[in-house]
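Just one protein chain is left out here, and the rest sit where they should.
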Amino acid sequence: MDELRNKVKALLEAKTVNVVIGYEEGTGKKPRAVFAVKPEDAAKLIYDSRCVLNLAAYITKHEVKAKGKMAITATLPVMRSIIQLASEFQVNDNNLFVIGLTPDNQVIEFKNLAEVETFIHKFEISIDSKYKEALEKLDKMSRTDRWNWWINELAPCFKCYACRAACPMCYCHRCTVDFNQPQWIPVPSHELGNLEWHIMRAVHLTGRCIDCDACANACPLGIPINLLNKRLLEDAKKHFGGYQPMLKGDHLMSTFKPDDKENFIR
Amino acid sequence: MTIDKRILRKDSLEKLFNILRENNRTIFAPVEHNGKISFKASGSFSSVATDYIQTTQSSKEAAFPRTEKILDYTKTRDNINASPFDHNQIPEVVIWGVRPCDAMGIAELSAIFNWDLKDEIYNQRLAKTTVIGFSCMKADESCFCTSVGGNPGNTEGSDILLTRMGEGGDLIAEIITDKGAAIVSFAGELFQKSEEGQKEKYLADVPVKFNRDEIRKKLDKYFESDIWVKQSLRCIGCGACAYVCPTCACFDIQDEIHGKSGSRVRCWDSCGFSQFTIHTSGHNPREVQSQRWRQRIMHKFSYMPERLDVYGCTGCGRCSRACPVDMNILEHLTSIQEVTL
Partner (left out) sequence: MSDFEPRIVAFVCNWCTYAGADLTGTSRIKYASNVRIVRFPCTGRIDYMLLLKAFDEGADGIIVSGCHPNDCHYTSGNFHARRRWIMFRELCDLMGIDINRIQFSWVSAAEGSKWADVVNTTVTKIRELGPYTEYKKVANWPVKEVING
């Protein structure tokens, strides 16, 4: 922890960055985001296994961006998000400095995003076995049962859009659900509105989701919406050999192979 | 009417539940799903959750549903036929297991819906809703009802308030309103006349954390303060706090169109959303999250008391528990109280 705090303190003292996004102790024993702007703020920073909030969601936040050059203490999912954001031209080496918090508790100062990319490529994106089981259970259900299961699971959703707000990849200034000409997704929360919203969310994250679970963790109603993303991650592996966020190169869904295989087109 | 105090034996609770169902009452009771407790139309007493501090969602939906049709319409060649909301379709509802802070919220919500225009649908729904409150035996660090004029055994807003005399014990029943008395009239034999029991000693201990009148006075001078920027930097601008709040009343009107016919729908909206105030011109008077966060606090602690003589917060703590990024309202209110300009 001291190593982390010292590094952050040094960054702020040297005025290398204007703000450091990190974790601090929150209320209810849950760590939360903190924005360190003065060297003495570094003392608030913490890092432990409870730090699961995806801080990358703040990088594209208007109010945070306005502070100028920033640094971020980034766990593996946060680093993945950063590389994906960089590949979508949302951040670059000039405005973001990454302090990596590795799974084995090391603190790494990355010189640039290319180094971050090299680091994250050492780890494959792989969904947790408990979610694999949940998906297998769904696969075994009849189609009608699956339909009813989802209608029932999505029923509590009141469209607070916490899943969207917590997701680093949902940075659009104006989301498809906010458009009303045409009105793609019904605004009210009812069975159709909820179903279509969650389909839309999942589709827009296809090939971009890095499996951080921020959406499901943010949901105040405990809806297992990340199952949709996880299934698409698995499908991307099955059909196209999977993906990793990359600084250069094509995104999974914005490219194709002439020999992509399917068995349903007549 | 004066409060009529009775005793409800512990095994009478299930009987009361069943009698209400036999009398065609739709019962919304706290039910657990995915680790969260919410009010659900409940068919059996055994599915009703008992061990909870607070439900995740509030009971305001009985009178102010997240989504409700206010009229249906059909367009013809040169006319529009509208069929307005049919009051007869509102069922007689009993909300079971409402916490006193939630029940207190009804008065605050009603103040908004009857401010100038009397909202007919809201009032009709409320008139058909009976609130059976349960006093709090437990509280957590998010609870602060005592700081905003409530308490764990507050009778305000409930039609009947039940207080359990210790874990698994009999219940003190306070029949507060005519609607409550109507319930008792179905199940008179269950409510025994008795002088036993003082509810105060069974209630949770909720320490007072701040003085709301002091905060209100401060807020008058705090509009331009940078405290809003500091507090809201963490906020990610979702609507979770507003949607779980028992007093948040903002709504949107939407037309759901299918060809030549459609429905006009009222659905919830939240001042936390970046596009809540956006004008047709593209100008947005609340451009940044700090302005939206200020609005949330100001509305509840300054504008509402000024215009409606009620505060817009009941201290239920739901917003703090629901927030994905730990925007803890109690923490923020105490810091407003402590800060000096």
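List of remarks:
For reference, chains read A and B in written order, and residue numbers begin at 1 within each chain.
The working rule: contacts are C-beta pairs under 8 Å (C-beta built on N, C-alpha and C of every residue); 3 or more make two chains touch, one makes a residue touch a chain.
The model shown is predicted, which means the values in this text are computed figures rather than measured ones.
Within the whole complex, the absent chain has one touching residue among B:61, B:108, B:156 or B:326, and that is B:61.
Checked against the full complex, the one of B:38, B:231 or B:328 touching the unshown chain is B:38.
With the whole complex as reference, residues 135, 138, 143-151, 155-158, 176, 184-185, 189-192, 195-196, 199-200, 202-203, 206-207, 221, 227-228, 231-232, 235-236, 239-240, 253-258, 260, 262, 264-266 of chain A touch the missing chain.
One rule holds in what follows: only the chains that are shown with their structure count from here on.
For the pair chain A and chain B, the distance between mean C-alpha positions equals 32 Å. Across the complex, chain A meets chain B through its residues 26-28, 30, 32-35, 53, 57-58, 61-64, 153, 156, 158-162, 164-166, 174, 178, 186-190, 193, 217-224. Within the complex, the chain B residues that touch chain A are 33-36, 38, 56-57, 66-67, 141-142, 229, 232-234, 236-240, 242-244, 252, 254, 256, 265, 267-268, 270, 273, 275, 288-290, 320-326, 328, 330-331.
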